[in-house]
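Left out: one protein chain. Kept in place: all the others.
And now, subunit A:
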Amino acid sequence: MSSDNEDKRVFEVIRPYCVQLSQVALAPIGVFDPNSSQVVESLRELYSHFRECVNESTILSTNLADYVFLPLSYLLKQPKLGDTATTYLLRILGLIIEHCWSSPGSLPYVLAKQLFPLVTFLCGGSPNPNDRSDIVSKSDTLKLAGSLALEQFFKALVVQRDSKIYDFFSNTETLPPLGHAVTVLLEFAHSGKEVELQLQALTTLDVLYFDMINDGEILSYILPGNVSTLTKIIAGTGKTHYTVISKSLMILRKLLVLVYNDDDLNMNYKPVEAIQDIFEESDLNQIALTEEGFRKIHRTGSWLKATSAQVKLALTSVLKIHTHQKDEVQHALELLGQGIINNCLLSLNSSVPIAVEMLAYSSQNMRTPVALKEQTDPKIRGMFQDVMSKELNKYVDSFESVIASPNEDKIIKTIGAIRFIVKMEPNGIAISKLIKLCIQELSDSLTKAQAKTKVIPTSSASELSDLMLITKDATSLEVSTGTLNVLGKVLTNNVQDQLASLIQTIGSSNPSEIIEDIISYSYNGTLNERAVGLWIINNLMSGYKNKIGYTSIANEYLSLEDDDSENQMVLASDFVYSVLEYSKSILDETSEMEITDAVVLATNVSLDSVFIIQSMLKQNFRDELIDYIYPVIESMASPSEIVREHALRTSMGIAQELYSGSLYDMILDNADYLVDSVSIRLSNAMTTRTTAILAVCLKIAGFKIIETFKDVMEIMFNLLDHYHGYDDMCIGFFVLFEIVVDEISKKYLSESGLHKLELQDSTSTYKPWGMTNIMQVASLLSKDERDIEHLKYVKPLEDDDVEDEIDNLGDSDDEDEEPSIPDVKKEWASPVPEDAYRLLQQVSYYGERLLSHPSTKLRLQILRVLNKSIVVFATAPDNLFPIVASIWQIVASSVNSNDPRVVILASEVISKIVEYSGTFVTTRFLDLWQNLKENELLVTAAKQATESKKIVLPGINQSCYNSLVEMIVMSLNKLGRTIPDSTTEEMVRSCIGVVPVEKFDSHSDVAWLLKKNIYGVKDVKHPHDVIIDGETFKFIEV
């Protein structure tokens, strides 16, 4: 309601300008200059002051309108008016309409009827379909003002209609001006140079069509022009602003939905039921609007037939903008497609495929899921499904060429389109075809790509060391959590992601059938085919998992109620076991293969399968560890870094779920399964990485696990019997044996144990008598007083005992007698159990045989094992000697090897043997010395010592010499007086250059003398107070 105060206020402001304008406007025709600045200025001032004193909500009376309109009417009576003047006039008119004539009843029908053509004429000229020069000549500013005024006018009409005063367009006499106005506005929208004008024209149309008219029947008259102009705007060649395009798309959608509304048109659908129908109708399916009792005059069956074809053509053009970059346009296109499918499925049946395409292309980024109406009529649904299927097939058919195309955008668009349709309407046959195509195409291109690259980045050195990481703190391991790119060779990351996403969409509905299908399809295929197949399966499963959530899969096993839904879930997840088995078959196959791209790919994909499935099965995966822990852990020792990455991720996944993230616990708990898998592999003479696995088990579970896998060790020994020609295998075994020794030492030779061992050690020739002072010597010499009380010695075996034993062996089942076999076997005193001891003994004997092996690497490894074993053997001295007797010769000959690396290790072993066997090996050592003293190194060193008093040897020879010297010094000190003096002198001479006199222990006197001879007295400090066996001796220089 207008308020008098408002009227007064506004009136006060604008009155002078109205008066001024009237004066100008009332100028006689001859005098009036339509382009004079006076006219324009008066209009401009009136407009600007009028506009300033009103705001959006200002409502003014019609009286005021009349007052303002009066001068305007004078102006309008003038035959001609300039563009600028007209612009202001239209603007003022707009203000009048907005503020004075927009309330109910303020705009009488008669006034409206005059005003409508007037405004249209002012901005668009007179209606003339053949000549548009009238429109074109006007300025955009004017047109904009006109469009705005029209918008205000239409809004005012809406108010009148809504207040039931009158419905302007229900009167047919208003239709011709309507037609003209529409033409004008469309023209503005189409050819306006200013975006603002285009948008305003479209807004005005929007208000006119949908706020004001909102009647499909009326709009159907002007539809064709609209469709064609809007199509031109949308798909035109010019660079139309995106806001204009999306607004046009919006209007087009609203128009089509309104005019072709299925419900409004009362459409019905009858599928073909008889062949007769096909002959009678050109269309296969019968879609028609029901004309009986139909009150539409214009929209008849024939109209529909004629126009829908036009619409289809128009939409085909519109579809071209699916490549448009702007989201707003994509969204508008999506809404258009959606509008058609939801509302015009029958009437615009021929355009539905295009609508589907619009959705498919524009819904790529899936901001909001496309909302399609659920069709309740099964026949209609069926028809729509047919359309979708046809579209899907079209894309699938093109997929083969698309995927191979270098155009990433094109691939992604197509994938997106397929994904959209699949999501809407999954079609098993097309999907199956698509998947087979994928497998074929991808594996082919993989094979081609793999043929190009030859070098695989590997780091085989880490086979064991990498796996050993497990035994350490697992938190330090870096695990990649994201999806790992596996098809990088043939697809860009983006395409791979999109394809994965498509497949996940497919998998989100129960994928078990597809999965079984893929497995049987690719089962006998190449490794690449199986890998791609499994990759697809992995994505299907991921999709399924994301959809149903893992909890439901996990729970189904916990509850054992027999209700049907649960059973369905069980069936649905049955496929995971098929997939597990499938991936295991691949892993089994690849584990023994040489690393190639294809092997890496297949292994990775299989590991990923296990990863996904364990994340689905959660706790239930524990049952599967029996079969899957091995391939996963084994892959962690793969020479390929990428495989290790995948394996680590999978292992960590399992450990997270089942062992609170501890790989250590996981292996400890499943060492038995790992060992059994190793034994099966070894039995089949598959030795790759098996020892690494055993080594890890051993490291983690400790030596006690050996008790249970002794039979596996036996298989290894058996393999050594037969296949000792294979260096790598033998080295692997002896690396493991080294760890076995380590673990035995760790477990049984604790610090105290070793300490004890050294105390027991009694190799000095003086020691067995245990004499500690001169009195004891005296008593020893005095036969009568020989004090043997505290002498310890072991009672030698009596021959009788042995005979008894042999006698009794046969008849142990004498019935009544308690078997009385004398216990000839001495009680086992070693802290190392007999079994472990015997095992090491066996290892040493194999080592002994294989020390003559041509592979230096193997010999070095064996020596390392022997070196560590001697200490363990020494815990049972009686058994040590036979072992020493057995291995001495070959080790001693290794000391004379040409390879300094072998010499270093072999001399260390000899040192150890001498250290623990003492005089038992004196003769052997002297034999060794006979050869050794000719040794080039020792000779050179001795020569250097004499000549330059300094020993400098090149490179490794220095350390080689050092370890020989250490061996000699150790032997001299251990064997003591059992070595003849002359030999002692030779030995000391060979090492005096680098060893201080004191180190020679009991032979330091010899050393001192020699050194004195070589270096001269002054340089050598006499070793005063030498302690020999507890006795202190002083040197007296003679």
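Following the convention adopted for this analysis, a contact is a pair of C-beta atoms (placed from the backbone, for glycine too) under 8 Å apart; a residue touches a chain by one contact, two chains touch by 3 or more; residues count from 1.
Keep this in mind: contacts and distances are computed from a predicted model.
*Asks:* For the chain omitted from this view, which of "Geranylgeranyl transferase type-2 subunit beta", "SKP1-like protein", "tRNA-splicing endonuclease subunit Sen2" or "ASTRA-associated protein 1" is its UniProt protein name?
*Replies:* Not shown, but named in UniProt as "ASTRA-associated protein 1".
*Asks:* Among A:52, A:623 or A:728, which residue is in contact with the omitted chain in the full complex?
*Replies:* The single option touching the absent chain is A:623.
*Asks:* For the full complex, which residue in A:720, A:870, A:890 or A:964 touches the chain that was left out?
*Replies:* A:720
*Asks:* Touching the left-out chain: which of A:839, A:871, A:941 or A:965?
*Replies:* A:839
*Asks:* Looking at the full complex, which residue from A:126, A:708 or A:930 touches the chain that isn't shown here?
*Replies:* For the chain that is not drawn, the touching residue is A:708.
*Asks:* For the chain left out of this view, which of A:668, A:685 or A:926 touches it?
*Replies:* Once the missing chain is taken into account, the touching residue is A:685.
*Asks:* In the complete complex, which positions of subunit A touch the hidden chain?
*Replies:* Contacting residues on subunit A, toward the hidden partner: 557, 560, 562, 566-567, 570, 577, 623, 626, 672-673, 675-676, 679-680, 683-685, 707-711, 714-723, 797, 802, 813, 815, 834-835, 837-842, 845-846, 849, 878-879, 881-882, 885-886.
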